[in-house]
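Removed: one protein chain of the complex. Kept in place: all other protein chains.
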């Protein structure tokens, strides 16, 4: 749920609404009805479902609740497209989202048109509460844009033919990553959390003080080349590097490399939205679990940064910079740009932290159903920071908290090392 | 694998080939690409997969093996569309057949065209071994036609919107089923098994002698009205009526009625390919497991017939008669026709027997990969007889042995009672 | 449930009762309270539970139901020691039988004394119905004597220290098994099933006619040496030899040898009640599943006998002969004795047949709770014949039908080959 909504007047809101909504459709453009229907695992959802669910969110919380006379597009669809809001009643179990060959993708697109028309008509008359919900809905849809890309990748990877969603972008010859440097962070009391200007999710607040010990952050994420070193030195086979849960996960899943990596003779390839391609050693390693990030850090004699260390370091940097999602098309993390200082803090890939996703001091979930947005997930998940190549540009902030379970890795996740300084 | 193939000359073979192949496409006609892609449970396969697999069967065992110079439509597809032939190498795990949004339905239909053209061209020159494989392939495809209907029903039933595949056929007002009569069977030595004329699957042979005790068969299958009596008298809650495995199945699955039945207030409805409709008490009960059939028979003071009793009784009847599949469209079991004697032995629904699916004395699976067709399933499954409303007319015979596990019930399965006579 | 009980007068009955009950205690003699408490898998039960359950059977069906004024030893124990009789109410789930550290073994032995005293006192006055239940109870306890030996072996095998229950008996030097010969069986109508003299379980009746084709049985069971040939030729790795379910079982359990075999360098050892010892090539192979028996037979170009073939061949042989259980102590199958004809039909090990455990024509379970004895297991299990080295001598008959699921192998199970003759 949003704190401090900042949608301006209706024209600005309308333009932003149209842009966000258009990007979702563009992302789904390479998908057939069938592509957009299937579900490769319970964690992932079909693209069609994402497209409909985002519309259900606007329809339910804005149009139904704030626009008198609005008629639901189809009363039976709430059951299909409610994600997890207990306050909105029974819903299709998550693991059955792939059973919806009906409605078709084109019907879902008509649903989107219906909602868009109603919202365009209603927008000029919406009050601040409803406008805040529109803004929440747009940020919500941006999150689903990234989820859609993650889930598309999982879907295509589940097909033995390994089809690409988009052709590969031209890329420079694979080089070697630059030496890893270290940047000392701030020691002492710092304030973290959203500071009140602009939109943020409820879980980013309240802003509060934390104490940081002396520490340093690596100036770039861990690269594929670094990860190959971990593999080659037997990292996946040495229990001393892993937490107990992590070691169980490695063994029961037979994990030997990041997700979507394939060994072909002596070389490695990785599957992505642009298909199966040679591994570029200079690119940041992507699609790793927290278990892997943690084991790598231990192997490297380092640790993961805390979310407060990360946010403190990021607070002076431009969240609009970096390799983020600008338009539909193949996304991939890129080799670090040259230059001094902390590189790739925003974009490229979400960086695992050593912090659990728990409420900030003074956190209170908003009243009502949208209060379920983040608060009820505050257990057993770990925080990631900084956004990825699949995060829509403009969506992420220094205070932005993403969260996943320690074993999950189908998102665009990597890591940056941290160190204690004496 | 076929015994005694009886395909006539090439023109006749070609006509039959075309008719069978056309029916498969007609069955899939109401399905979108997405409908034909998803897999509601591991037991069921997507329609698209059936359409491709049947073509793979002809392509592999006839065209690749018997037609020189034939080029595979796509070399990577064998992995996708081999069902269970170990002799043909690795294949997509059954539970992942629903991941094939690519190839699309239209690509699969092009695959069918490709195979059809090549087969039409090759047919005049095929020798008897290859012709026998064509005949096997056609019978194989007919089996998949019924599976496709079963799996379509499971797919549509997995959608909370419960869409119909075809509009309902007009049906007479629901009446009551006729009184159940009893027809005494033959006592003494009878011969069962395929006798050598015409096509049959390997598991139907050799013809051999068995000894039948005095017994009688009911003159019609158990009807929905009879089944309601079982439900209303607490049949699903009384462990004494069930085998131990059956009782575990009832309790762990919360079974209270046949598959696809829904209670609505005091009335029952059933879902079918023609949608959700009121239960017709005169129709034979359908979509029951062996566990249920066995418990019902015990409740009724009767038992299931043995397959030899059934075959002995069926041997004088017309296997082309009854309610069987003639063309694509909604299929459903029908109320028994008037008249004396054994009714509905062929068509309407497969009748569970009390016989395990085991090899007949002297059975030997054919050499080579097609020897895997039936033989390797000869454990833990029970025999059903007679074909159903979803079985293509002409496919079934008195000696025909169908088989499923005791808990399965997504096929068009029912039961006919039998009794020992003193 | 018994048919045709044949307990003579009270003195004879009392002597037999005492002998059977004493053997159970002797079997459990090497076990500590803890040994007799734990449960290595849901299929197996603790020895203490067997000792108590057999007493519960007499207490419930004889003393409680037929002896006025009898007071239950402990009213709360029925919940603990009822096995599977739905008619006797709720009971401890099977998989939790290993939670009963209380009552202790010595309390259970006092329970046995209590029941024994009451039964000794009551016996002279019991009517025929109650006497029939005593006879059933004794046969029931004999079955549990064999189960106790099986479950003790499973319990000791679950301990990494692999303790022996009894010291090994002296055995001749391991030789090679004799050549396998073939004995032709009867062709035509034969009668099988219990014929009315003496005790038999309900499932052995009614006696009825079956038709046998021309066939032959091997003159000895398959020996360890034969099985080593199967292993060495890659039998466990060749899917063509296995049923589909069997192959899934092999792969998902990583099966490479019979249960309790251990490879040590180039040699094999087997664990038994006499500890871990070198494999004797001349002994019949033991602890194999139906899946393995069936695959071996296919590999050997043979098949399993039907239960009717087996019973027909066994009907002239002495069921009291062979290597059966006479007293407590280490049991093991032995190398075949010299001499012509069918050897080791009774004793040594249960022989898997190709017949499913289904009701005979005309079978009806007895009324009441003891009707649950066998009838409710008549699905998905396969018949074994002939008794084993762990079967109390006098317990088995030509018509005796034992049954297990195709994957089970902790019992003393082996196989004898059969062949069709033209």
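We call the chains A, B and C, going by the order they appear; numbering starts again at 1 in every chain.
The rule we apply is simple: a contact is a pair of C-beta atoms (placed from the backbone, for glycine too) under 8 Å apart; a residue touches a chain by one contact, two chains touch by 3 or more.
What you see is a predicted model; the values in this text were computed from it and never measured.
Considering the complete complex, the chain that is not shown touches A, C.
Considering the whole complex, the residue from C:28, C:100 or C:295 that touches the absent chain is C:100. Of the candidate positions A:12, A:86, A:129 or A:256, contact with the hidden chain is made by A:86. The chain omitted from view is touched by exactly one of A:9, A:124, A:167 or A:239, namely A:239.
The chain not displayed touches subunit C at residues 32-38, 40, 76, 79-80, 92, 96, 98-105, 155, 158-161, 163.
Where subunit A meets the omitted chain, the residues involved are 84, 86-87, 189, 208-211, 213, 215, 239-240, 242-247, 290-291, 294, 303, 306, 354-356, 358-359, 361-362, 372, 376-380, 382, 406, 420.
Throughout what follows, only the chains that are shown with their structure count from here on.
Taken as a contact graph, the chains are arranged in an open line, each linked only to its neighbours along the path. Centroid to centroid, with C-alpha atoms defining each point, subunit A and subunit C lie 59 Å apart.
Measuring from the averaged C-alpha position of subunit A to that of subunit B gives a distance of 47 Å. In subunit A, no position touches at least two other chains.
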